[in-house]
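A protein chain is absent from this complex, but the other protein chains hold their places.
Chain naming follows the written order as A and B, and within any one chain the residues start at number 1.
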Amino acid sequence: MAEDTAVAPSPAPLGMWVFLASEVMMFGGLFMALAVMRWRDAAAWKDGSRHLHLWLGTANTAILLVSSAVVALAVTAVRRGRRKEAAWELGIAAVLGLAFLIVKATEWGLEAREGLMLPQQPSLRLFFDFYYVATGLHALHLTVGVVLVAALGFLIRRNPGHAGAVELGGLYWHFVDVVWIFLYPILYLAASR
Amino acid sequence: MNTYLQAGYGLRSWLLTTDHKRIALLYLVSITFFFFIGGGAATLIRLNLVVPDSGLISADSYNRAFTIHSVVMVWFFLIPSIPAVFGNFLLPLMIGARDLAFPRLNLLSWYLFMAGGTVALWGLIIGGVDTGWTFYTPFSTTYSNSHVVTVLTGVVIAGFSSILTGLNLVVTTHTLRAPGMVWMRLPLFVWAIYATALILILATPILAVTLILVAADRIGGLGLFDPRFGGDPLLFQHLFWFYSHPAVYIMVLPAMGVINELVTCFSRRRIFGYRFVAAATLGIASIGFLVWGHHMFVAGMSVYASFVFSILTFVVAVPSGVKVYNWTATLYKGRVQFKAPMLFGLGFIGLFVMGGVTGLFLASLAFDVHVTDTYFVVAHFHFIMVGGTVSAYMGALHFWWPKMTGRMYPERWGQASAVLIFAGFLLTFLPQYLLGWLGMPRRYWHYPPEFQVWNVLSSAGASVLALGYLLPLAYLLWSAFFGPPAPDNPWGAKGLEWTIPSPPPKENFVEIPHVDEPAYNYGEEDSHG
Partner (left out) sequence: MTPLGAILVGIGLLALLAATVGATFSGLGSWANMVIAAAKAALVLWFFMELRSGNGLLRLVAFGSLAWLAILFGLGFSDWLTR
């Protein structure tokens, strides 16, 4: 009953998925902390949530969702050998990611001016502490994604050998999007408005 | 014949290598260095405790000593030890591959490990940290006046090294097995490394994010776990132990993997119940994620949750028991040879069982509330980590030394060290069970005079143990340069690694083998001949 290793899975995609599994656990620990804080004092959590800029957050969510679709288009294009198109799409995705980061920085700036960094009010304190850590960690991952996707955009124009890398980079980008898909409602939509 | 040791000379050929065998040796040198640093801290501790109120080092320094002992031993010795040295060296050989799936990532893992170790050591040099390796909040976040962030950063960086190594080992096992090397023909050491790698991938990221929270809290004065703002110190503990309990299985599963190899080779028998041992390996890895609350029985956790964690902790002992029965059954009527690796292996079985049953004591709520945070716990985990894992590590080192270096170590010295270590270990740690039972708390720099006799015995044992560990450092190093050349298969063992030269060529196999034998294919004539 010998197994033919010719049908063994290919290492690189398996490697990327295993890496993403580790990232799921890392953000998962953070989400656990958020869930516990929310559970312990729902009123304080909702109060904190109401102080966030809902429309900026919503716009950012839309930006990321669109960017994922654009990356999916890029992967499709690479598979069909349309490298120039893929390079453009990867570039657009990187720009969208950058736009997200700019909006996020703007939000943080506004919040600082509104006295929401280490706010005096104790009930707001922990919501904002966790909000900054969570969005900061996500922004760090998104920054890596922007650099990765932009680099892939440059490389794929010249060299078809990078087709596999584009698929792997796409997986990472989608993962960062999925993290935000859950962060957004937990942070921005906790309170009914 | 060009071996992997001769494929390039000079520092660059080592520091830029992607050969899994050379990377294994890089890890071997690094972790040996860290072992002796952690051992130095242990020496300070045991010296201080010879007298009830010695004041050999200040109370504050004592806290820093036991913290650095545990931080270094856990993260910079035990966790990498067998996976990063023997997993790296042996996995490709045992499955019939030329290297790991991602050789350059493997080198990055080592550099991350060294970077983390350097940062953590830097934290030690500039004054150390006094929180214990457990970094409980709010002491670590708010009140400690020590270099918490520096040491945490070192640990987190080393954690990324662990995750990438785990990733490499898992992907390699799935994708690079030689034709015919189906899962059920793999050496059980591979099953153990695989299960360990799964834990590395799933648990370590939780540690990373938890320590990042502590660092952010300390830097920003956030108060994340501060009850004054509604924070919960137990949130830290849940997150910390969710990693740190599986971490002990990272430390013990590879050791158990080694024992499979030793017990079969040195009794010339197939393993009893291969499928059960493989299943038990995965069982320990999975169930090990369900028991972390047993570290928090007196922390303020719900008593109902404590019930659940207690029951699950009893359950996790079952697969470990299965393995011990299977090793014993393998030894039964075998043709046992008491070579040094086997002595270490037998030492593992005895000491692991003793440590394991005391784990069951600790799993019972009623008993735990009396001995938690006493020397009983300290003895329990040292029986597993040192009596168990370090013995298995020494066994592995002696068993595969000829393969890795192409030299034989002096056998009598090896046997003597094994006996010395076993005796020294018992003298050091058996008294600690008594101390805990009698009520001596852990992490205290001084103690009531009635505990002195047991402390003296323990410290005396520690000096024997130290000698036991220094001896192999000397004779193994000697043998690397002056030992007699080793044959391909000095032990007459089964396994693909023994079918290639000692040391192996860089590409491992001239031709990728086709496997059609079961693991441990020792026949009747081997065990009764």
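The working rule: a contact is a pair of C-beta atoms (placed from the backbone, for glycine too) under 8 Å apart; a residue touches a chain by one contact, two chains touch by 3 or more.
It should be emphasised that the depicted structure is a prediction, and the values quoted were computed from it without experimental measurement.
> Of the residues B:Ile206, B:Met404, B:Ala466 or B:Ala519, which one touches the chain left out of the display?
Result: among the candidates, B:Ile206 touches the missing chain.
> Tell me which of A:Val71, A:Leu116, A:Ala134 or A:Ala150 is the one touching the absent chain.
A:Val71
> Tell me where the left-out chain touches chain B, residue by residue.
Within chain B, the residues that touch the unshown chain are 174, 202, 206, 234, 238, 242, 289-290, 292-293, 301-302, 304-305, 308-309.
> For chain A, enumerate the residues touching the unshown chain of the complex.
These residues of chain A touch the chain that is not shown: 9, 13-14, 17-18, 20-22, 24-25, 28-29, 31-32, 35-36, 39-40, 58, 61-62, 65-66, 68-69, 71-73, 75-77, 170-171, 174-175, 177-178, 181-182, 184-185, 189-193.
Throughout what follows, only the chains that are shown with their structure count from here on.
> For the complex, give me every residue of chain A touching chain B.
Residue positions touching the partner: 1-5, 8-11, 14-15, 18-19, 21-23, 25-30, 32-33, 36-37, 40-41, 44, 118, 122-123, 125-126, 129-130, 132-133, 137.
> Hey, which residues of chain B end up touching chain A in the complex?
For this pair, the touching residues of chain B are 101-102, 105, 163, 166-168, 170-172, 174-182, 201-206, 208-210, 212-213, 216-217, 220-224, 228-232, 235, 238-239, 242, 516.
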